[in-house]
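A single protein chain has been omitted from the complex, and every remaining protein chain is retained in its original position.
Coming up: chain A.
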Amino acid sequence: MSTSILSRPEGTTRSYPAYSRPLWRRALFTREFAVIALLVAVIFYSNNNVEFFDGPLTFYYLFLDIAPILLIALPMTMVIITGEIDLSVASVVGLSSVLVGQLHADAGLSIPVAGLIAILVGAVCGAFNGFLVAYVKLPSLAVTIGTLALYRGIAVGLLGTKAVTDFPEKWTDLAKKRVVEDHSFPMILVPFVVLAVLFVWMLHFSTFGRGVFEIGLNDEAAHFTGVNVARTKFLLFVMAGAVSAFAGIYYTLRFGSARGDNATGLELQVIAAVLLGGVSIFGGRGALHGVIAGVMLIGVISSAMRLENYTVNVINIVIGALLVLSVISTSFLGWAKQLWARRGRGSGPSSSETGQHRQAVAATESTNER
């Protein structure tokens, strides 16, 4: 049984990539490659046409801004590949922000200790989601809509509309510091790169990651091939909670303000970026390099448009349209391939066999690229 609430498009079946083709050809015709190409094109275009875009500050602020999304997108990608979803991540960001603020200001704990406790609480929040989804077998969309309200409610309940702004400069400076003076990479990219390497290894090079994809394709089949479906899902939700809490600490220190309503709506931005990066909402398909490119794409478009004096509202329209276009583009590709295959079949008596073959290949490709 698929745990996604969304029905799979009719007339499509799943199949495995044609491994007979060389690696570069397989890489070239993927969603991930398209996103990366688009990202490069946008950067190239902005560099030439947008004033101040190539200034050293642009990428510095870009990374500062998208860091929470980059971080949370890592576990979210894996959660969505298993066919689940976590809508509560932004509420965990808010809760961890409030905890760091209160533990530091009221309880007098140092930032690292307060942060550690916040990450632990974030992991517990994730474990609660994971327990309900993986072991009680409740739909993740409904569960995490509930915990979205619950965790946000606890955050707002603890602090009210107050804000804790009293943080030592040492730590707020660290959140904005650069790795190397005068270069555009802020310090937050260090933990991100470490986590990204870890997650890429986990998802794409480990048995655990194999299991994640198998669960997304068919969780019953995964169970029978020896994947511990419940434990895998549980762990993914715990990771999502812990990483979101870490992002919450960064968020708090960067803005020097702990508030209950910090990062409201961030969950939708993360999910939009992940889906834009080529991860299928049905599960079973996706890759982290595409997701990282997806997050970057949203960030670059936003900062380029901001430099051109567009308001955030226009930027939202563009991002929304991009998301819609990226999902409907796969339908266009599928139709184009079907047309191509039909033309090949009808072109002569001798080509009927190759036509059929081509159609079969097209069908395989259109499902692979979804």
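Side notes on the structure shown:
Operating definition for what follows: a contact is a pair of C-beta atoms (placed from the backbone, for glycine too) under 8 Å apart; a residue touches a chain by one contact, two chains touch by 3 or more; residues count from 1.
Here is the rule we go by: contacts and distances are computed from a predicted model.
Taken from the listed names "P-II family nitrogen regulator", "FAD-dependent oxidoreductase", "Autoinducer 2 import system permease protein LsrC" or "Anaerobic dimethyl sulfoxide reductase subunit B (Iron-sulfur subunit)", the protein name that UniProt assigns to the chain not shown is "Autoinducer 2 import system permease protein LsrC". If you put the hidden chain back, the residue from A:I36, A:L64, A:A114 or A:L132 that touches it is A:L132.
Within the full complex, the residue among A:T147, A:S184, A:N262 or A:S303 touching the omitted chain is A:T147.
The residue touching the chain not shown here, chosen from A:I215, A:I319 or A:A341, is A:I319.
Against the chain not shown here, chain A presents residues 4-7, 9-10, 85, 87, 132, 136-139, 141-143, 145-154, 156-157, 160-161, 260, 264-265, 268, 271-272, 275, 281-282, 311-321, 323-324, 327-328, 330-331.
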